[in-house]
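The structure under discussion is supplied below as structure tokens; questions concerning it will follow.
Missing here: one protein chain of the complex. Every other protein chain is in place.
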Amino acid sequence: MKARLRRLAPPVFALLVLGVLASLPWWASSAVLYVAGLTLTAGLFALSWNLLFGYAGIASFGHAAFFSIGAYFTALALQHQWPLHFLVTLGAAALAGAVLACLLGALALTRLSGIHFAVLTLAVAEVVRALISASRTLGAEDGLSGLPRPDMAFGGWVLRLQSAAAYYLFLLAVCALAAAALWLLCHGRFGRVLNALRQDPDRTAFIGLDVRRYRIAAFTISGAVAALAGAVAAPWTQIVSPETAGWLHSAQPMLNTLLGGSGSFWGPLVGSVVNAVLTYSTRTLAGVSELVSGAILLVVILIAPSGIVGALSRRSSRPVAGERTAAAPTSAAAIEGGPA
Amino acid sequence: MGIWGFALLNGLSVGAATFLVAAGLTLIFGILKILNFAHGVFFTVGAYITFSLIGAAPESTWAYIGASLLAGLVVGVIGWGTDLVVLRRLRSVDHSYTLIATFALLLVGTGLVKLTWGLSPQSVSPPPLLQDAWTIGTLVLPVYSLFLMAAAVVVYLALEALFTWSRIGKIINAVARDPWMAGLLGINVPAVMTGAVVVSFMLVGLAGGLMLANQSLTPELGNVYLLLAFNAVIVGGLGSVRGAFIAAFLLGMAESVVSVLLPGMPGIAIYLILIAFLLIRPQGLVHVEPA
Partner (left out) sequence: MSAALEVRGVGKNYGPLHVLREVDFTVGTGEIFAVIGPNGAGKTTLFRVLTGEAASNGGSVRLHGEDITRLTVAERVHRGVGRTFQVARIFPEFTALQNVAVAIEARRRFPGQPRARHWNWRPDPAVVAEARAQLDDLGLSSRTEVQARLLSHGDRKRLEFALMLSLRPSILMLDEPMAGTAADDRQTMAELILKVRRERQVTVVMTEHDMDVVFSLADRVMVLNYGQVIAVGEPQAVRRDDKVREVYLGREASHA
């Protein structure tokens, strides 16, 4: 009986959280709602990053490149009112991210590992940012602003998402669905293989798995989800700028993930929420939010390297079969001494 | 001065600036095997400290240099403290955690800079001696650029001398190659590591001070240079000062040349070269052999 209750607890909890989030438009201030929306996309972005880092053991320092591709694609589609259903736009944006990731992965993941790969991703993101800044069509340094929120037609019925509340709920739905899909992926065979890959790539090859193909697949999916996060974020913020592809933005999912813990699926989301709360509550005085975020991250690193989720779960009893149990740092392979 | 002359000069200036920042970065990588993300922030701190010491319109060149040296010292002390509180604790843990810690330091440092000096950009003009330009024939050479190039060369020669001839340099090299073996030989490895961190921070603080003039001083200043320095360090070969020196100027020149040949092109030449190097010769120009 107890075991069944424990098995039900996480999904019930997740539904509760979802319910609370969905109720926000009715009682939260517009500012809080805005931050909530941003946190949702940041959380999805962080999830995509952790698929790569926590699961496959690959560090990407330029993940904002994918986010910005999705964001700018959607921005263009909305601003120029392309005759595309918004869901198609989202799909195409995710596809764009997937394609770039696949190309990059195929080119680089065999040759490079660890820090070299990480810096490569950083360089690619900088190239993307520079190209955006130089392009008049993309609004150059000022970016594209005043993006209209979409309408979506389903048969005879039209869903209007102009209001913050309406678009927020749509955003929530997209992020929840994407997160659920990732959850299934990470807890299934693919996730198990990535996990194995991260722990010992040579051993993984010796159980007959094509390490390279799995790595590229992980990178492709990660890029697609990051682009989706960007695509769905653009109409929320109603503005995109080259900084969306900038280095500091690439650092956000890293920060969020490590704060919450890269060793668990939910870590990145927890970290995103904590970071959002911190940043929001310290937003008045310039510099305080970075100080606080940085200080907390430092404390986490020095005292609880597996992040908030890691620290909490160490208190609970035995891990569920299939759940990653790493309490000790395991992402060494990601940065240092990756496979040759 | 022809457009090529200008490009040449510009390239050398950027190269010099890049090297001044990259020197410390490659040093800390050679010893600790980490890319210090906080490196840019300490550059900014060095710049702001120098600004606080000499104000917006310094009169004396020596005061300017002196203030920069002092800033370097202060940042070196900060580096020592950082090592004590943060980096030392992470020596035996995976490098990924140290990387994240440096990233956290970046955030903390940026926050402190904003709180201490505010957000509004400051502008410092170079001391009078360094303000004008020397004209040689058709070449117009801004003195300040020459000053930075001279500084880069001085720093480079000093580091080369240190590593090639002095005993301390050889000890540092030994620790960089094989800390365990060095420890067996009686070298005080923790002290050397701390020392390397301090020197690295001092260099970047000094760089911040020297490069303060002629640009807009904001809390984000260091980040731009950090990226350039990353490039130079990777292309030059992680851990090699000589490589960083060559790469810094190479990249600076490449950027200038590209901007002359393809004026509309945004500043991506450097990154494209970096990407090419990573794909073709990831160990960089000067490969430092690990043990």
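Order as written gives the chain letters A and B; numbering starts at 1 within each chain.
The rule is simple: a residue touches a chain if its C-beta (ideal position, glycine included) is under 8 Å from a C-beta of that chain, and two chains touch if they have at least 3 such contacts.
This structure is a prediction, so every number in the text was calculated from the model and none was measured.
Colleague: So which of the visible chains would the left-out chain be touching?
Modeller: Computed over the complete complex, the missing chain touches A.
Colleague: Looking at the whole complex, which of A:Thr41, A:Thr89 or A:Asn195 touches the chain that is not displayed?
Modeller: Only one of A:Thr41, A:Thr89 or A:Asn195 touches the chain omitted from view, namely A:Asn195.
Colleague: For the chain that's not shown, point to the residue among A:Leu21, A:Val124, A:Leu161 or A:Val211 touching it.
Modeller: Answer from the full complex: A:Val211 touches the omitted chain.
Colleague: For the chain that got dropped from the picture, name the residues of chain A it touches.
Modeller: Touch with the absent chain occurs at residues 184, 187-189, 192-193, 195-196, 199-200, 202-203, 205-211, 318, 321-322, 324-326, 330.
Rule of thumb we're sticking to: only the chains that are shown with their structure count from here on.
Colleague: What is the distance in Å between the mean C-alpha positions of chain A and chain B?
Modeller: 32
Colleague: Could you pull out which chain A residues touch chain B in their complex?
Modeller: By the definition above, chain A touches chain B via 59, 107-108, 111-112, 115-116, 119-120, 122-124, 126-127, 130-131, 133-134, 247-248, 251, 254-255, 258, 285-295, 297-298, 301-302, 305, 329-332, 334-336.
Colleague: For a test of understanding, state which residues of chain B touch chain A in their complex under the given definition.
Modeller: 33, 35, 86, 89-90, 93-97, 99-101, 103-115, 118-119, 219, 223, 227, 230-231, 234, 238, 264-268, 271-272, 274-275, 278-279, 282
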